Structure formats: C-alpha cells, structure tokens
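Missing here is one protein chain; the remaining ones are kept as they sit in the complex.
Order of writing sets the chain letters: A, B and C. Residues in each chain are counted from 1.
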C-alpha cells in the first residue's frame, strides 16, 4: 500500500475527530488537514473549531460555509421528488453527506492531499454515503476510516488517548445520545432509544418544543412556492436557507417535526432514531398541497413511484450517480407546474395545509360540483364505466 | 333494450334514493326492491329505513348487516397492503363499495331481479366503483343510474318530486355538505369546501372532536397485532369490527384522523374532501410501527411499491379483479410476520406509535449498537462499500 | 350544440375517409378541409390523394410531410425510454398518432376550423389517441367521429354510399386485412388473424420477406449511436428518417421485425395484431446493446421501470401530458451516456447485436477477469456478502 502524505479529515470538533487527528499522524505518518463543513449545525458547534483542530495537531483547518448551497442544490432538488424514506424519515442526515463529501474532495484537490478520512463508525450509513461519494468524485484518493481500524471503542478510551497526548478536549466522559445536526434537522440515537419499547424521554429532543408545551393557540404560516421551491415565507422573499431557518424558528415553537422510528440501515441492520425537522415538515406539507392541485392522477402516481426510488437513493448516499440525474429529470418536469401559495396551520405538533391555491391548479369548482358544464357531460360517465370495466365484464361472461 | 321487471336499488333512506324508488317505477314500469347495507353508518341513519322504503313505493326492503364482514374481508386485507391514496386518503368510501355491491347482487339473485340501481351522481367515483363491481359479479344484470338519466338536479326539485307523489320525506331543502359514513370513516364535500383556499369550518367535522378542544392530557392505547390484523385493544380481544369501534371512540375524543385534501377522482377531475378516520388512523400507525420492526429494507421498499398500486385499485373500485388477488397475495406473505404490540399516543389530533415490539423483530439492540458482536464485524463494511460503490468508481476512473 | 362551419378531417384517401367527406357535409352542413399526414406510409398511398379529396367534396386538401419530424421528435425520444408494449409491440401506430393530431390542429387553426374529424372506428385505440391529443391541444374544437355516429357498417355500404353520390373510389368491396403503415412499421388485423389459434398466412406480411425466403447468408450492419439516437448506418451519417429508411431496407430482406401478438387495447378488449418493424427492430437491438455497456445495475432497473410506464403512456395516446415530460426527463438523463457503435447480425428473421463498444462503457476486461487489479480486491467480497445478507442472517438467528 502506497504511503500517505497528506490527508483531509472531515472534522467536527467533537471527541471522535479530535482523536482521529493524532491517530492519523501516528499511524500513517502524514500531515492532517482539517475540513469543517458548516451545514447549519449551529454556532455553538463551530465556535473555536479551527483552534481545536490545530490543537489536535492539524496543519491547517478549512471551515467552509455550505449552508445556502446545501439547501439550494441538495435539499430543494430532493424535495421536488417528494421523497420520504420508509414513510417517515425526511432524510436530514442523508442529504448533507454528498455536499460535505464534495467540498472535502475540493479541499483535498486544493491542498494536494492523497487521502480522505472521516469519523463515521463501522456500523452506520454515513461511512457508505461518504465513501460512495468519494468513489464517484475522487476514485484516486485513498480513504481512511479510523473507526474500522483502531481499537478505541469507548468515550473513555478516546479521552485517555487525548489525555496521553496532552490534547485539550472539553468533551465529557458520558454522553447519552449520538446526535447529528444541520440546518434541516437533528437526529438522535442511543440511550433509552435503543429499546423500541421505550418511549423517548423529553431530554432526547433539542430542536423543538414538546407538543404538550407548545402554545395553545394555532399559528398560520404562508409559504409561496415557485417551480417546486419555497421562495417566500409569510410574504417575505427569502433565499432557500433563509426560508428554512425562518420556518424552523416558527415551527419549532409548535412542536412540529418530531418523528420516532425504527429504520432499515443500508448496512443490513435496523436502528431506532428520533428526528426533528420542524421547518422541513412545514415545507413538505406545503409542497404536497400544491401537488394536490396541479398533478393529475397518473402524474401523481408516477411521482409516488419515483419518490420511493429517490428516497432509497438519497438514504444510500448514491447522489453522484446517473440514477440521481435521471430521477431528478423526472421530478424537474413536474416541478415546472408547482407554483402557488399554501397556508399551513401549526398546532401542538401538527403542520396541516389548510388553504392552497395555484395558477396551475387543475381543480375547478365549476367542474367538480353537480351543476352542468361544458367540460363534463354526466352521460359520458356511462361510456367510461363500460370500457373501464370491460375486461371484468368479459371475464365474467366467459366463466 | 329489454324491459326491466324487477330492480334492486341500493337504498339509503336519504332524499336521493327516496326519489329514485318512484322514479324507477314510473320510468321503467318495474318492481323496486330496496336494499340497505348496514356498513356502520350509524343507528340514526338506519332508523325506520324499511318503513321509509315501503312508503316510497318499494315492494320489499332488505337491510343486511355487513359490518363485521366489511372490516374483516375488505378493510383488514386492504390495511395489510399499507395503502394510502395520494399520500393521505385512507380510502374509507372506496373500501365499502365492493361489499355493498356484492351484497346487492346477492339480493338481486335471491329475488330474481333483472336490474340493479344506485343513487350515485354522474360526476363521482362511486358510480364507477359500483358498476365495475356489478360488471364483474353480474354482467347479465342491467344497471340503472338515475342521476345520469333524470333531469332532477337540485334538492328542491327532488323534494317537489316526492311531494307531488305524497311520499313523506323528512329531508330539508338545504343541506350544506354531502357526506358518506361507515364504520371506518365519514367524508365531507361541498359548501365552503369547494374552495381549496377556504379553511374548513368546525361544522364540517362530525365524527371527531377538534384538536383544540381535545383533552390536554395525552392518552395511550395499546394495539395487539396478529398476522397484520388488529386483534385486541388495550389487552381486550375483540372482533375486527369491535376493534374499530373501540378505537374510533378513543381516538375521536383526541381529534385524531382528520384530513383535508384535494384529490384526483377516477373520472378525471379533482375534488376537495375532508375525511375523519379516527380509529383507522390509529390502526395505520400501529401497523406501520410493526412493519418498522419486521420488514427488511428490500421488503419494505417492495411493500411501498404494491401499496401504491393497491391504493389506486381500491380507489378505482377494481376489487373483483385478478389484480386484487395478486397484490393481496404479495401482501399476505408479509402479513405472516406482522405480529406484536404497539402503544399509540393520542394527543391533540395526533396518533404516534411510541412503543413497539414484535416476536419477529429484526431490530436487535446488540447488533445496532457500537459494541462488538458475532453478527457484524465492522471490517466487513469496507468490502461492502467498495462493491456497493464499484460502478461509481469504475465510471469515474473511465472518465 | 353549436353549429359546425368548417371541419378538418384526417384524410387518408381510403374508403372510409372518402365517405366521411360527404357524410360530414351532409350531416353537419359544413365545409370539409382534408388533411393528409405523410408519415412515411408510402408513395402509393399518397398518389393522387389531393385529387381524391377534392373529388370527394373537400374544399381544400393539405398534405403535410411529417416524416423527419416524426422520427426525430416522437420515435427517437420514445426509443430513449427503451419501451416495448406488453413485452413485444414496438408501438408503431401509437407513436404516429400524436404528431398527426398536432399537425391536424395546426391546419385547423390556419384555416379557422371549429371542428376536427377522423376515420377511426369505435372499438379501437386510435380514436382515444387522437381525441386525447385534441383535448390537450385544442379543447375548444369539437370532435366528430363518424364511425361512432353513422350506420354504415360494411365496405359494401360505404361503396354504395359513395356510388349514390357519384364519388369515384377505386377501393374494392372486399379487403381481408385492416392495415396501418408509416415509416416505422405496418400493422395487420382481421381476416384469419381474428382466431389466435390460426397461424398468419404469408399474405399477411407486406413489408418484410419471410425468414424462410430470406438470404442464407447473414448480413452485418453497423449502427452509430450518439446520445441515445442512431446517427449513422454502416458509417454513413444520416438524418433520423434516413437512418430508419435505410435500416428498413436492409432488415426487411432478412425477415427481421415480424411479431404476432394478442394485445390489450386501451378500450378494455383484446385484439390480435401482426406487426412488421424491420428497421426499428434493429435500432432497438443496438440501443439495448449500448445500454448493456453504459448503464449500471440500479440505473438499468430504473430504466426498465420507466420504460414500462412509457410503453403504456404511448400506447394510450397520452403524449401531450406532464407525465410524458417527466418520463422523458428521466430517459434523457441516461441518453447522455448512450454513445457507441453496435454491429447487428441479420439472419433469417433475427437481429442480434454481436459487437458493441462505447466510450462510456463501464465494462472493463481488466476488472471482470480473474486477475488482480487496484479496483477490486477479492477480499472485499466477504464484507459485501456479510452486509448484503445481514438481514437474512439476523432473521434466521432470531428464529
């Protein structure tokens, strides 16, 4: 195996990647460049992250702001497909991985690195997502996954490892939950959640208020949709990321966007996760409402077909593939029609579209009601029914 | 066209079918037998229905209790497919049509009728559902759809028609909403709902309490699932229909099961409908929770595929077709594994599965956590990732 | 119903549409403009067609050459989806209908017509295809379908009808088969074909030589594919229509492209049809061969999914719909990669791709063979297998 000279590590400032920096240097005898992706995980997580990286032994630290790009180029396209993983999960962690991987590769090219590294564990999805993106974008770069190599297997051992090297780390020895946050969502695993018969305690949730403690008054929020994208909130035109932030703020108060599921990981096992996606849940409700108005029956069924496919693609980290381009091609054609306004009611954990309109609406009060019109002659129904059921009739007659 | 001697009418006791009885007699010079399907629409609607039918001119009136059979043979099988129409509609009206049509045909055979009639309008789905079932079950019987033939087009004209014939009718001249009820749900159309920009007023809803007025305390309800069917509620073994009734009672108090959508009718236009399905919503949440535990990734994706197909099949009234048998064949194979218990939390309009367990669960705390085990060696992940992403790698290398 | 002043008739010069001209004038008291679409049905059919139209009573006759446009804008896009109806039918009649309907509407706009008419019978697919396109392109124009209105039901009665009006017609009183031809194919129905137990006689086939009489020597033909389109034949760059004509000529000699099927018509019944698509069959073989090289496993499966959907869409005449745009969006993304050359062997009815290459090929002799390489370490397979089969292992262990 060829020697590694310089590796770019996806660095978070947490305990794991803090230990990975010295571990890489010691085990690969290489320079380590830290790369921090700002995907909206919050100022707290990013505070002092460069200093931490250098303290851990990184030669450089690049913090790259990916927030607008992530929402505009990864989340919004995904929303156009209408996809939801296994009926419930809004793919918050999954959607962030490709853009992080891509930016990491760009830093690697910039600094002339010959390897990439990440802090994902060996039982999760993220290792597959990162490395599948690396395979597509930089098949020539070596990938180092310390969690699959080293023998450090607990927080205590990681803290010891750092202490032995005099590397400062504010992390505590105990941490109940494993969390991952970005502008779209936060996920929670571990602790009592490992038993699906155990209801999540209130301390699991960090982004939203509990429905029980949410206001007793409902709140209405208006989303403006253009070409399948949310472009304004309550009448205020905003960038994609700003729309998301604003909706997060509004919806979190009402306890909107919590889900608690057992899901199938790509690596063949099941895991239990709790997710909070407040603004995203509101966006999904609004986009679905516009679809109700503008998609005909066959189109809607087809959208449900490709949404299912896309959900698995995003979950599996297959972003940089021809399949992604193909399904987005299908979704974009429909998104052309998805213009309008939706009022979503937020109340005690729910986000319900209560008013919807679109210039491309196929709904017509005139046609749907029982009066007469030029478009639909009730006598047509008989012919329709006869032909629609003709094969059943023939089969029955032949018996 | 051959003369009709005796027609069996699907009779509800409402204004429309009360007028259809004399209209059929006058226009077809035939005997009219009334058939009333008890699908759980409620005692109020059935009270005195036989007398009303005779008063309207029917020669006989058969009231057939289909409640248990409907839940056991139509609703439960449909639930096993996991289907939801256009993402939201739980198919309450659709699932009732085939069993009503089948029982109506049986009455027709019993009384020696040569025709069938119904009170569905010419712009709706139900005419298609009824007549498609008739085509499959009794292609030899003529079908009469008065709404597609007569020129009575308002409640006033129907009331006049009855008054002229001295047929008593308690119906009022004005009725805002068109509703359809059975044990599973009630639907609402018309009135202000005809404008999708108009939020439904509280008077629309009749089966559930509003979330705002629901109790401030959440309630937990436990469902026992065997082979994909709810067999007990809070530990009490009950028949399918009894389970549904009990869950309706519990969930309605908490405002659970309201949906408000614009949907694609089979006949090519859109309509706006509000639906209340309290108990059904709880059942769906529980069944989905069991699926989370017992279906592997590929199975779950496949179930989502056939669920989509089945949703359209049920909506379209294609029950008595080989396609139905085929999809149920697929669903039943999975249902064999769907055993367990789920605790659903009801609160202010929401039904959320908060505890779930199954003897067939593929979830294992031992395997999912980060410790070591015999089943999963973290080093396996590298090989998996390499092959999983191999085509991406090759494509990238070839560029 | 509003009076018709001017109608544009899709006119073929055959017996049916020759009778429709006077019938429209007499029954609608309107001017009739004949519109003839040249879709490659052959010089013989077009010869003297304008004169015939005028002789029948048309006020004008427009012959529009649609050959290049049909292949480039309707057939080639369809080929990019890889679709085949019910496993066998290459959609020859179906693909021609939308472009004819569109050109007919354009003539109607040009001459200020207020109605459209066609000669399709009331039991076939083509009436649905034409009128669905009319609905999408010209919902304001009335559609007249004489075959669903008149009482002329045999060739004799049509000939009598014309004779009574002194309209010359060279059609014979007996015609065994009903045929439809364009540049892509010819279809045959009727006669002995109405019994699926009856083998087609040799006189059915008109476009291809029988395999038995084809040359005893195979012929190789080379197709050059760019972006999913055939752009050259045997090294000669040609327009889409010219490619098709040349391949028709070459393949017909070898008896390539005959199929004989019972298919499901859109109107609910089955029919038996024989089709000849010589050049198209060669194109399909070549395009499939390129796909073998350039599409990865998941992409190929997805293409098979949307191909199935598109086959039904084209067959059903739903061309001018958002669904068409969406599926073509999916197909076009893949077509970007479909470049290369394929040698197809023609022999006694068969067209088999025997040599294939592509600059975007994912096939690599180096990777596929058993030797060592950098891309694939055989030890990776163990990890892949362990995770690929993990859910089976867990399920088995849990039993």
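Heads up, the rule we're going with is that contacts are C-beta pairs under 8 Å (C-beta built on N, C-alpha and C of every residue); 3 or more make two chains touch, one makes a residue touch a chain.
Computed from a prediction, not measured in an experiment: that's the story for all the values here.
Of the listed residues A:65, A:212, A:336 or A:382, the one in contact with the hidden chain in the full complex is A:382. Where chain A meets the missing chain, the touching residues are 296-297, 360-362, 364, 367, 375-377, 379-384, 386-388, 390-395, 397-398. Counting over the whole complex, chain C has residues 86-88, 121-123, 127-128, 131-132, 135-140, 145, 147-148, 153, 190, 194-200, 211-212, 216, 218, 260-272, 288-289, 292-293, 295-297, 300-301, 304-305, 308, 312, 316, 318, 320-322, 343, 345, 347-350, 352-357, 361-365, 367-372, 376, 378-379, 381-382, 384-385, 388-390, 392-393, 395-397 touching the chain that is not drawn. Of the residues in chain B, those that touch the hidden partner chain are 264, 267-269, 295-296, 298-299, 302-303, 305-306, 309, 318, 321-323, 325-334, 336-337, 387-391, 394.
Rule of thumb we're sticking to: only the chains that are shown with their structure count from here on.
Superposing chain A on chain C by their CA atoms means rotating through 180 degrees, a value rounded to the nearest 5. In summary, the pair chain A and chain B forms a contact in which both copies contribute largely the same residue numbers, shared numbers making up over half of all those used. Rounded to a whole number, the gap between the C-alpha centres of chain A and chain B is 33 angstrom.
Multi-chain contact residues of chain C (touching two or more other chains): 296, 387-388, 390-391, 394.
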